[in-house]
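Can you keep this structure in mind? I'll have questions shortly.
Heads up, one of the protein chains got dropped from this complex, but the rest are sitting where they should.
By letter and in written order, the chains are A and B; residue numbering begins at 1 in each of them.
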Amino acid sequence: MAWASLELLEAHGADVDVPSGQTCCGQPLSNMGAAAAARPLGARFTATFSGYDHVVCPSGSCTAMLHRFAAHGASAPVPRVYELCEFLVDVLGVQQIEASFPHRVVLHQSCHALRELGLGTPSELGGGATPRDNPGRKLLAAVKGLTLVEPTRADECCGFGGSFCVTEAALSSRMGEDRVLDFERTGARVVTSLDMSCLMHLSGVSRRQQRPLDFMHIAEVLRGRPLPRPGAGDEP
Amino acid sequence: MSATSGPHWERAERFLADTDRSRFHDGALWEIRRRRDQRARGLPEWEALRALGAQIKAHTLSRLPEYLVEFEANAKKHGATVHFAADAAEHNRIVLGLLRSRGVERVVKSKSMLTEECGLNPWLERHGIEVTDTDLGELIVQLRDEPPSHIVLPAIHLRKKDVADTFTRRLGAPPLGDAEALTGFAREHLREKFLAAQAGITGVNFAIAQTGGIVVCTNEGNADLGTALPSLHIACMGLEKLIPRGADLGVFLRLLARSATGQAITVYSSHYHGPRPGGELHIVIVDNGRSAIRAEPEHRRALACIRCGACMNTCPVFRRSGGHSYSTHVPGPIGSILAPLRQLDKHGSLPHACSLCGSCTAVCPVGIDLHEQLLLIRRRQVDGARPVPGGVRHSGSRQRRWLAAIASWVLSSAARTARLGAIARWFGRRWPGLLRVGPMSRWSATRELPPMPRQSFQQQHAARRVLRAGQAERERRDERGQVPS
Partner (left out) sequence: MSSRDELLARLAAQRLEPVPLPSLEGDWTRHADPRERFRVALGEAAGRVVTVGIGASLADVVAGLEVMRSAVICSLTPMCLGTREPPLEPHSFRDVDVVIVAAQFGVAENGAVWIDGSGVPVRAALFLTQHLVVLLPQGEVVDNMHQAYERIGASLGASPFGCFMSGPSKTADIEQELVVGAHGARSLTLVEY
């Protein structure tokens, strides 16, 4: 996933560095309510990433967390963080993808990317909502041979939720199972998302139940990577 | 029958174990969410209405004492009597006092989450007063000695067979197969109760300061029957039900039913101004911790809640765990805020019964940032609450603070983080079984672990950087080599 992201950025003209001092955005700590413990990680992020023109992160949830540091008054100016697809579309202006991915794909809309970062219009919003671009969808539409299919429940949570997956393990699994079932019913071969954490959870559930879906981060799909388990499922 | 204690995750597990029931429950509530969506998308002004609802409630809350006084004065002008209760116990005493002084032995009650909060039914019954809940869903759970599991759909956790068995067991009903027959049976049963009742207790959806009136919304007509027949009407309300003007009802009545059930409006929206001729209207306004929440700048907006239940219908956790998993009278996302604010230790599992998906916030008709509120309460569990005058005091957890500090210490250093990652990868590749025990077993009970790579991405990238630097250096040397020196 990380290599695919790096290649994508470089393929579209970006000069990319991966600073070695980076650790973690601190979201697990923040979500546990340990805001004070998360703050030094925000400071570390600022120190590690200052001096670059842009900061790109191939994760909706981490990007959302990094935005929070900025919103909650960091001591030094925090560099603007872009989610990967957002950066490709909005900053690099990517319109064409030089990749082929001839599979049926369903996009799992991660809650952070959709509802927190606003990378799309959530299904809950009613009339008068400002429509928002969905960079993930836009990029997937540009991939040769890719058929995008839609689940019944457009953007229900996968059930990962960080510590939630351990605290409420049974619920988390059921949510994951329901999501996998919905994806399977679409006839999709591959489930993709902007968030690795969702995919890890969903694929964990799916593989335990020996379902025929493959799970790939959107960067890997956009780079036309081969399927992890090519023989696992049929494609109509 | 479900036990009334135990953390949310434990009760959720039990609910989930009944696969048929939990899948039905999830599907039924998702359908209501879908109907809400249809209504919301069909109104170009939906998001504007939500914003307006939020602002009207915020304004009212900011001037609550003035509006309470205005409401009281106007209600009195219409001949109503207004009582104030500091807490649940006082509320119950007031209601009992009113009933006793008029020799009332039989009461019918329409839906009021406030009376659930105060435990009114068991209190009245202990004092020899028969209380019949007249909302069909509430009647059913009353007959089963259960609390309602949803504030709008009290019996959503039950199947037809459960209802039929209950009617047979408790009311001597013949075996009845379908919803229509069961409802018809309940209609006849409750009709007799309405006719024999000596007082009617209702909740209040909205109390209008400007006119001194109260509004009660139902689909079944049970609140109206309960107040049109007996001559004593007792209306119980939390102090946050106030709205400034009659015209504000235009906003709230457009939001309420669409959010709650996906209807454009409830069948009955009854406006009461004073008692009916020859009758009495008593309005009991209850605090019971609301003023303390009002003192909290970050949490007072939770008092905007109009009890529509939309957050419950959209919550993927609620739909799969059922209202009884929350062990509190108002469950779901809003309940997971209000109950812990009152009693953090008793309801400590509730703020964690949430994957922070944010769907609740997106549907709330009065713009409460529900999932953000839950996150703030998680912070209280770690750090405790900063004392706010008149607010709620909570002590945090030293244990959680320590664990968080250790995690923070590791993650604050690239070297330590890298070491931790290397250890995890090493175990993950050699002894994956080790990662299946202890807390990690909760993950691995139902999920596979991801495959562990040999090197971290950073190690791989650093290696590539060295490789490329070496290549670049060789290219430069080659170029220089070609230039004649």
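The definition used in the following text is that contacts are C-beta pairs under 8 Å (C-beta built on N, C-alpha and C of every residue); 3 or more make two chains touch, one makes a residue touch a chain.
These numbers were taken from a predicted model, which means no experiment stands behind them.
Student: List the shown chains that the missing chain touches in the full complex.
Tutor: Touched by the chain not displayed, across the whole complex: B.
Student: With the missing chain put back, one of B:Val163, B:Ala199, B:Cys364 or B:Ala407 would touch it. Which one?
Tutor: Of the candidates B:Val163, B:Ala199, B:Cys364 or B:Ala407, B:Val163 is in touch with the missing chain.
Student: Write down which of B:Leu96, B:Ala228 or B:Ala405 is the residue touching the left-out chain.
Tutor: B:Ala228
Student: Of B:Pro154, B:Gly203, B:Pro331 or B:Gly421, which one is in contact with the hidden chain?
Tutor: B:Pro154
Student: By the contact definition given up top, give the residues of chain B that touch the hidden chain.
Tutor: Spelled out for chain B, the touching residues are 24, 28, 31-32, 43-45, 48, 52, 55-56, 58-59, 61-65, 68-69, 74, 78, 84-86, 90, 134-137, 140, 153-156, 158-160, 163, 178-180, 182-184, 187, 190-191, 194-195, 208, 211-213, 219-222, 224-225, 228-229, 239, 244, 246-251, 253-254, 261, 263-277, 287, 291, 294-295, 300, 389-390.
The rule is simple: only the chains that are shown with their structure count from here on.
Student: Distance from the CA centroid of chain A to that of chain B, rounded to the nearest Å?
Tutor: Their C-alpha centroids are separated by 29 Å.
Student: Where on chain B is chain A touching in the complex?
Tutor: Against chain A, chain B makes touches at 8-9, 12-13, 16, 22, 26, 30, 37, 39-48, 50, 314, 316-317, 320-321, 351-359, 361-363, 375, 377-383, 400-401, 403-405, 407-408, 411-414, 417, 439-440, 442-443, 445-450, 457-458, 460-462.
Student: Okay, in this complex, where on chain A does chain B touch?
Tutor: Against chain B, chain A makes touches at 2-3, 6, 18, 20-24, 26, 28-38, 40-41, 44, 111, 115-116, 122-129, 153, 156-157, 159-178, 200-201, 203-205, 207-208.
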